[in-house]
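Omission of a single protein chain aside, the complex is shown with its protein chains in their original locations.
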Amino acid sequence: MVSHRLLAAPIDLHRPAHYVHWGIVQISVPNLIVVGLLVLVLVLAVLLPFPRGGGR
Amino acid sequence: MTGTPTRRRWASRRADPAAQEWAGDTREFDLVKELLVALVVVGVLCVALAGLFSSPDDRPITVARWAKAAPGDFVATAVTELDGTSRTASYGPPYNSFPGAGQELGPLPLQRWGGVRARVDTAQDFVLRPLREVPADPVLTGALSEWSSAPAAVQMEWATAYGDAVAKAPGGDPGAVAPGDYGPVPLLMTRLLGLGQTGALDGLLVSQDRFYATDYTKPLLFLADGTYLEDTARAQNLGGDQWGMMNETGSWPGQAWLWLYTFWYQVKPFSTSDNADALVWGLMAVLSLVFVCLPFIPGLRSLPRHLGVHRLIWRQHYRQVEGPKRPAES
Partner (left out) sequence: MTGPAGPARSWTAYLRSRAVAALPPEKLLPDRQPAYVASWVYVFGVLTIAAFLLALASGTVIALEGPQWYHGSSIGLFFNSLHLWSVELFFFFMVIHLWATFFMAAWRGRRGLTWVLGALSFLASVGTAFTGYLVQSNFDSQWIATQAKDGLNSVGIGAWFNVLDMGQMLLFHVLLLPVALAALIAGHLILVRRRGVVPPFPAAGASVPDPGVVAPAERRSGGASS
């Protein structure tokens, strides 16, 4: 494994992930965050006003 | 509409409003600037994520590490390779022609149709051939001769009895096996364990008399037949029944886009079927085809219109075209 030293990542993700269980579904917290962000960004992209201008 | 059926179809397609050139209001936009801005934004995000979180790099498991950390599992696995009862030995194509082996997709024996194109003889490749490379060991040479000159039925008796004895030994320790008639098997296994622990077996399995080697089929199959590799993976929730396909080592995000592929392995009938892999592949192939051909599937292609999200996306346009809305209108 690489010795990180000066270029070590401030947030160490080497430890095991936490998991969320819901029925047969089991999803890691990092994956859940990614999916949550996907939905959030889509909703924001649809709802946030888009600047008008440059029209003819 | 007049004309032949083909002409009528072409004419109606050309008359499709959505296919016409847009001649309404336009706005300025700069394609090149947009791409450059996107590159800068994504570049900054990427550098920030890489700087904050880095990336995983768990050390690979060598045969040497396996043999040192779990000698009982190593020996128990090696015995099954010798007697042809290991997972690889009874896998079927593409590794061998074990009778009856191979998954089927309904009536189609697809695995067998692939053929044996990466032949593996587990007894020879994983055990006997590496042991024959050991120099200046007359005791080993004698044991190898005793093995190869015995009838197949006797070989099987020795190996099976020794495998059972290792499983019953305290802690699976090959050194604590009860006395019995195992022929030369205990000596062969002890020598193989020693070879494994020095690291020589890693090289012998991958090189197979070649200098340059890029094909890791044999050492990976040998490792996967044991439980050490799998136990290490399951400890990080990477197992198939743990939605492992979506997961990554450590706390990094994994491959969320594989959610549907791994989902089927969690539910019946796939979770209990001997043909699970073939069935899931077949199902995902059909669903992928549906995904690709969505525009041509009646019903599915009309779904977006009914869902109505487009009214939010194009609300500026609809306000212009439809005029101000009365409160009662949705």
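Order of writing sets the labels: A and B. Residues in every chain begin at 1.
One rule holds for everything that comes next: contacts are C-beta pairs under 8 Å (C-beta built on N, C-alpha and C of every residue); 3 or more make two chains touch, one makes a residue touch a chain.
Keep in mind the model is a prediction, meaning the values are calculated, not measured.
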item: Where the missing chain makes contact, among the chains that are shown; value: A, B
item: Selected from B:L105, B:V134 or B:A200 as touching the chain missing from the view; value: B:L105
item: Candidates B:G43, B:G142, B:G175 or B:P269 - the one touching the absent chain; value: B:G43
item: Interface with the unshown chain - residue positions in chain A; value: 1-7, 9, 34, 37-38, 41-42, 44-46, 48, 50, 52, 55-56
item: Interface with the undisplayed chain - residues on chain B; value: 13-32, 34-35, 38-39, 41-43, 45-47, 49-51, 53-61, 91, 93-94, 103, 105, 110-118, 214-217, 220-221, 223-224, 229, 232-233, 238, 240, 244-245, 248-249, 252-253, 255-258, 275, 277-278, 280-282, 288, 291-296, 301, 304-305, 307, 309-310, 313-314, 316-318, 321-322, 329
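We adopt the following convention: only the chains that are shown with their structure count from here on.
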item: Whole-Å gap between the CA centroids of chain A and chain B; value: 25
item: Interfacial residue positions of chain A with respect to chain B in the complex; value: 1-2, 4, 8-11, 13-19, 24-31, 33-35, 46-47, 50, 52-56
item: Interfacial residue positions of chain B with respect to chain A in the complex; value: 25-29, 51-54, 56-57, 59, 235-237, 242-243, 246-248, 250-254, 256, 266-267, 309, 312-313, 316
